[in-house]
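Removed from the display is one protein chain of the complex; every other protein chain stays in position.
Now for chain A:
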Amino acid sequence: MIAFAQALANGISDGALLAMVALGITLVFGVARFPNVAHGEFLTLGAYGAYWCSSLLGWPLLAAVGGGIVLAIAAGLASYALVFRTVSQRPVTALLASIGLSILLRGAITFIAGSQQVSYDIPLWGAWDLAGLTLLPLDVLVTIASFVVILMVHLVLAKTPIGTRMRAVADNVELARTSGIDPQRINLATWSIALAVAALAGMFVAARTAISPDLGWNLLLPAFAAAVLGGLGSPYGAILAGLIIGLAQNIATLWISETYKVSFSFLILIAVLLIRPSGITGRKEMAR
């Protein structure tokens, strides 16, 4: 029973992070119509950016977080301007280019930072013991922060004019254009939000574990599975599916080896495609 509650607690922490990553992937898919394989590297860039700002430049916490976000957004918007904008009509080329970019960025990060793990200089807090349930204060803090980020994205999407326009462009570009929305500007806004969320997710993962050039790549597959389960292009689906996959992975580790966590998300992916390819909230025409 305690083991199950522990898996549940870990699952919510993992799930909130996965939800953030899947949200970024699905937002970009909504406007650009391709699954961005390089998305994971923006997590890694955010994590390293914050690390460099705090360890090398000695910036305070919030400034370092800001530095990580700025680095990820700068790299992401540069790749949008140089690469993805030029192939907006050729989604398969965009997918290939995103794989190339993913390898290029991982190579560049390894070249600069080396492949050894580093970690943030965070004071160690003792674990909380709640009736046998072990909770790390840092995990709790990161999980709360993840939900705050998700809530903020929700508020932007649902309550602001730019959010309405973003949903309009993701829904139907031509219709949005004829209503006087400039898709180019909305694309930039959507990419920026996805990149900022990715950078924060990268820092959160790094705070819970460690930073290495493979940080983002290792999360890509479960995040893709979550994006598909949620219905590609559907932000709320991605959030819900991220939580589901986080929980499912951790509950599954009660029976299977920890190292199969990622493979388990692959099985979920196959099952979703076989049973309900449009995802839990997705629209039918996405899959057919």
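Just so we're on the same page, a residue touches a chain if its C-beta (ideal position, glycine included) is under 8 Å from a C-beta of that chain, and two chains touch if they have at least 3 such contacts; residues count from 1.
By our rule, contacts and distances are computed from a predicted model.
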Looking at UniProt, which of "Cell division protein FtsW, lipid II flippase", "Branched-chain amino acid ABC transporter permease", "ABC-2 type transport system ATP-binding protein" or "GntR family transcriptional regulator" names the chain we cannot see?
"Branched-chain amino acid ABC transporter permease"
Touching the absent chain when the full complex is considered, from A:L104, A:L133 or A:A210
A:L104
Tell me which residue among A:P35, A:G49, A:G163 or A:G202 touches the hidden chain in the full complex.
A:P35
Just name the one of A:I162, A:V262 or A:I280 that touches the chain not displayed here.
A:V262
Missing-partner contacts on chain A, residue numbers:
34-35, 37, 83, 86-87, 90-93, 95-97, 99-108, 110-111, 114-115, 221, 224-225, 228, 232, 257, 259-260, 262-263, 265-266, 269-270, 273-274, 277, 286-288
